[in-house]
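For this view, one protein chain was removed and the others were kept in their places.
== subunit A ==
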């Protein structure tokens, strides 16, 4: 199950296995026999079952078309695939990388079975004005995003031609700079109300993309176009200096401490992913703090000892959770 290949010492191995055993005992047994592989028959009620994703109605029987866990909601039967590519849902926050600037659109790699599309018209223009996109805007697309830029967006939905469209509803979406992109299996990111996190204590932004792309970068204040507009109107001189200030800010590089924090967070997430634990904000912060309190170097977080510590912590956390219930 958890194929971690690390140079464990004997005691570490023992501790690790104990933690795993504890976790095993805590996990629910409900779905254990519901796992299927491709072409397995799924037992369904005879009268009126809905056959959802990952199933195929073969007339007399229903078979699985992917490997995963059979889920039932009322009479709907579907297979939730494990360890597969990301499966988008409308409203998901994702992080992706631009791979092509095409007419009126950017193509993005988001770990889905096809490239995602971000239309020029699906994002606010840099000037914040509501208007139709012109040919000039199209020519200027490269001033917004170019290939290999990392972008954060929201899943808008599938178009009629089956392509996946993204959108950027507000200013907080868009290009991500001065940070680090991490890719982990998408199933380790749980869908939550909030995927943007500002870790104030480290001055770092953390975006847990639903597609398993995780962005850790220096914190940027989200500019509200409206506010800026008003400032613009009321005091034209001020804005001028303001924009100057902004550009000078860009010149200053990320301070080393922030860079360290970024790496620490990234390493904590890497460890979580290696151990196959869900990546949550709370867990990540706890592990970063643990590493700080133990005075571990950034690089030491990737060593065997820390893995074992994380596993033990996780086992401890989950057991307290179940006890509380």
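Definition applied: a residue touches a chain if its C-beta (ideal position, glycine included) is under 8 Å from a C-beta of that chain, and two chains touch if they have at least 3 such contacts; residues count from 1.
Here is the rule we use: contacts and distances are computed from a predicted model.
Set against the options "LOW QUALITY PROTEIN: nucleoporin SEH1", "RNA helicase", "Ribosomal RNA-processing protein 43" or "EKC/KEOPS complex subunit CGI121", the UniProt name belonging to the omitted chain is "RNA helicase".
Remark: the omitted chain is touched by one listed residue; of A:25, A:41, A:121 or A:163 this is A:121. The omitted chain makes contact with just one of the residues A:50, A:82 or A:321: A:50. For subunit A, the residues in touch with the chain missing from this view are 45, 47-55, 57, 73-76, 78, 89-91, 93, 119, 121-125, 128-134, 154, 156-158, 167, 169-170, 191-195, 225-226, 229-230, 233-234.
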